[in-house]
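Some chains omitted; the rest stay in position.
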Amino acid sequence: MDSIFVPASPPFRGASSDIGFEQADAVLFGAPHGTPYPGESNEPLAATPDALRKELSPDARWLDHWDFDLGGPLLGDQGFTLADPGNLDTTPLDGKRNRELIEQATSEIVAAGAVPIMIGGDDSTPIPFIGALAPRGPLTIVQVDAHIDWRDERRGERFGYSSTMRRASEMDHVERIVQVGIRGLGSARREEVEIARNWGAKIITAREVHRDGIDAALAHIPDGANCLITLDCDGIDPSIMPAVLARTPGGLTYTQVIDLISAVASKANLVAFDMIEFVPDRDTTGTATITAARIVCNVIGTLARGT
Amino acid sequence: MDSIFVPASPPFRGASSDIGFEQADAVLFGAPHGTPYPGESNEPLAATPDALRKELSPDARWLDHWDFDLGGPLLGDQGFTLADPGNLDTTPLDGKRNRELIEQATSEIVAAGAVPIMIGGDDSTPIPFIGALAPRGPLTIVQVDAHIDWRDERRGERFGYSSTMRRASEMDHVERIVQVGIRGLGSARREEVEIARNWGAKIITAREVHRDGIDAALAHIPDGANCLITLDCDGIDPSIMPAVLARTPGGLTYTQVIDLISAVASKANLVAFDMIEFVPDRDTTGTATITAARIVCNVIGTLARGT
Amino acid sequence: MDSIFVPASPPFRGASSDIGFEQADAVLFGAPHGTPYPGESNEPLAATPDALRKELSPDARWLDHWDFDLGGPLLGDQGFTLADPGNLDTTPLDGKRNRELIEQATSEIVAAGAVPIMIGGDDSTPIPFIGALAPRGPLTIVQVDAHIDWRDERRGERFGYSSTMRRASEMDHVERIVQVGIRGLGSARREEVEIARNWGAKIITAREVHRDGIDAALAHIPDGANCLITLDCDGIDPSIMPAVLARTPGGLTYTQVIDLISAVASKANLVAFDMIEFVPDRDTTGTATITAARIVCNVIGTLARGT
C-alpha cells in the first residue's frame, strides 16, 4: 500500500501514521484530486486534507479532553484505532489514474475490515470511493449537498463532479440514495431531476429540513441499513461554511449536520464517510476550516462509540 | 419610456432588454438614487442594481436548469416574460427629479399590466414606487426591515429613508402595513411608534418571527389582498447579509425570507416588489450579494408560477 | 474609588461618568486584564471595554429612540441611572493586583446597592467579581460559554481562565451553577466533568438548546433566585460572533442569548452581569462588535425595566 500514499504532515489528530489497515478500526486518507473538467483548475481543493489536519494538530495532545459534542473523549473508551496513511499521490490532470488510486486504497481498507474516511478533493472523488464499497452493499448513500449531481456528462467528461450520483446510481451495490440540503441552482436540468426521481432517489430540500428537522431525511433510511455519508461542504450554510465553490444561502446548520451524522449511525450502520468540496482559500471568515474539522471529529467520535 | 433608462450591462438573467412593457409579465428596473439627506452620501447604494445583475449573469445560459428553491426552472412552464429596461437615470443630489423618474417608470409598468420589480437605491426609493401603485390599491404593504421608518422628517427632508412608511401611510390606496423583522434601534422614537400603532400598522419583531415562524406575519395578511413586498436588506441577519448600512443582529434567515415571499404570493396577490438598502461594498464575507440575488430569483420564480 | 479607575472615552452610552455609586442603579466598568498564564498574551482582550463603548457612542444622542428588542427606550421610563467610572487600572502581568482591583471595585458597587456590570478581559476576570458578590448570595451563576472552565490549575496558575467555575464552586455564597451553550473541546478532561457534575453543576450543551430552546436552561433556575449571568462570547455562534479566542461552531444565536437574559430577569433576579472573552481584533466580519454591544444594551435595558 505504501507506494500510493504520501505521508501527511501532521497526521490527523488521534491517528497513527504507521499502523497496518488490519489493526485499524477506521482509516482516514486524503484524495487531493479527482477527475478534472477541461479548463477548470482543481488545485484549490487539493489543499483540503492537509488544511484539515493542520486545524486539528494543535489539539493532538488533547485526546484525553472531553468533547461535549460527543459526550466524552474523541476516541471513546473502547480502544478505537484510527490510521492515517497520508494523501494519495494524485495529480491535477490525470483523472483516470486518480480514480484508480482512490479505488485501490478504498478497496484495501474495506478488505482489511476498517471504515474508510476519505477527505477530498472535489465532488468527483466519491465515484471510485463508492465503487470500492461494493463489499459493504447493498448500500444507502446519504448525500449532504446543495446539488444533486446527476448529469450524465459535462464537456465530454462522464466522471466529473456533476455526475457523482448518476454514476453511483449505475452501481449494482447501491440500493438507495437520500439527498439532503438540496437548494438553489446547480447542474441539474428537468431531465436529470426526472431521472433521479424515476430511479428512486429521495431529494430532501434544505427548506424541508428547516421546516421538519432532520427527520425529513431520516424517514427515508431504514433501520440497520449500511450507509455512506458523503458530505459536500456546500450543503452547509455559507454563514458558517463559506469555503466552497458555489455558496448558496439557506444551507444546513452545523448542529443539523452533526445531529444527522449521529442519528444515521444510531439508526443504521455508518460504513464509510467522505468530505468533499472544501476550498481552504475561500475561508473568508476564518471559521469554515474549524467547522469542517469539527464535523470530521464528530464522524470519528461517532464511529468510536460504535453506535 | 426609453429616455429615462440607461441600459444595464449585463441585463438581468432571463430578462429581455428591448421588449415593450405591454409584452412583459414583470418589469425589473434599477433605481440607483432616491432622496438624499444633507451630508450623507447615497452613492454606495447606487451600485446595487448592477451588482445584482452581475452576480446572476454567469448563470444566464442556465435558464433550463432546475431551481430547487422553486421546484423547477426559474421562469416556470407558463411562458413568463421578464423585461429589464435598465436603470433610471437618477443622480445623487436631485431627490425631486429622482422621485419623478421612479414614479413615471412605475406608472408606465403598472399601466401596461406588468408587475414592477424595483432594485434600489436606499429606503427612500419606495416612496414614489408605492405612490405609483395606486391602480393596484387597496394595497397591503409587507415590509421586511429592521426599522419601521415612520419619521415625519429628518434634517428638514420629508422624503428621506426614515420616512418611507410615514409617507406610505398618507396615501389613500394604502390600506394595511405589516412590518416584519423589526429589532434594535432605528430612527423611531416613542412618538413614531405610537403614530404607527394608532394608524394600524402591525409591527412584528424579529424575535416574534424566531419564536412563532412566519405565521406571526401571515396572520395579518388577508386572503387575496394585493400585496407589495418591500425588502430592506437589513431585515435579514448580518451573518448572511452584512452588506447593509446598519447591521443589527437577530435578523431573519434566508429561508424565513423566501418562505414569506412564497407564502404571501400563495395566500394573497404579489403585485409589486422592491429590494433596497443593499450596499455592495459592505459585503465583507462575499456571501451577501449571492443571497440578495437569490432572493430576487425567488420573487421572479414565484411570480412566474402565478401563485 | 477614583484612584483605581481610568476614565473611559467615550463613556458608555447612557451612562454618567462622574456620578457616585450610591446614586446609580447599575455601574458598568471595564476590567481589561485578569490573571495571565505564562507565555500567553492577554493584551488583545484588554481592548474590549473601549471597543464596546466606541461601538455605542454614535448612538449616545439616541436615548429617546425606541429599542425594539426591549420594547421601549434603552433606559425605560422609571428613572434608571447608570454610572460608568471607566476601566480599572489593570496591567498585563500582575494577576494578583488585577484581582484585588476587580474585587475592590465590585465590592464598593455592591455595597452602594447598585448592580455591577463588568466588561472583561479574559475568562479569569469573573473570579474576583464573583467573590465580591457574597453580599448578594446565595447566588446562582448562569454561565453562557462553550467551555466549562473547571480546571484546578494550568501551568501552575490556579486563577487563570480555565479555572473560573472551579474557583466559584469553592465560594460559600455560590449555591448553583448552570452552564449553557457547552460544546466541542476545551480544557476539561473526564476528571473535571465528573467533579463538576458531582458538585451539582448543570451542563446544558448547545445541542440541547437548539433542540429544546432556552427552557433547557431555565428549568434549572428557581423562581426568584439571585442570578449572575456571566457571558463568555464564545458561547455565541461564530457566524455572528467570530471575535473570540477559540471559535467553535454550533453556538447560541443572538436571539437565544437575549431571550435567556430577559427570561432570567423575569423568572429570577439579575444581580450582576459580566461579558468576557471578546477579542476586538478578531472581528473578521465586522459584525461581532455590534452583536456584543447589543447584548450589553439588552442587559441594561432589562435591568432598567426592573423585571
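Going in written order, the chains are labelled A, B and C, and every chain counts its residues from 1.
Methods note: contacts are C-beta pairs under 8 Å (C-beta built on N, C-alpha and C of every residue); 3 or more make two chains touch, one makes a residue touch a chain.
The structure displayed is predicted, hence computed values, not measured ones.
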Entire complex copy count, 3 subunits given: 6
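Definition applied: only the chains that are shown with their structure count from here on.
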Interface residue identity across copies subunit B, subunit C - same or different by half: different
Chain centre separation (subunit B, subunit C; CA means) in Å: 39
Subunit A: positions in contact with at least two other chains: 237, 239, 285
Contact footprint of subunit A on subunit B as seen in their complex: 59, 62, 64-69, 72-74, 237, 239-240, 253-255, 258-259, 285-287, 290-291, 294, 297
Subunit B partner contacts - residues on subunit A that touch it in the complex: 182-190, 192-193, 203, 205-207, 210, 237-239, 242, 247-250, 284-285
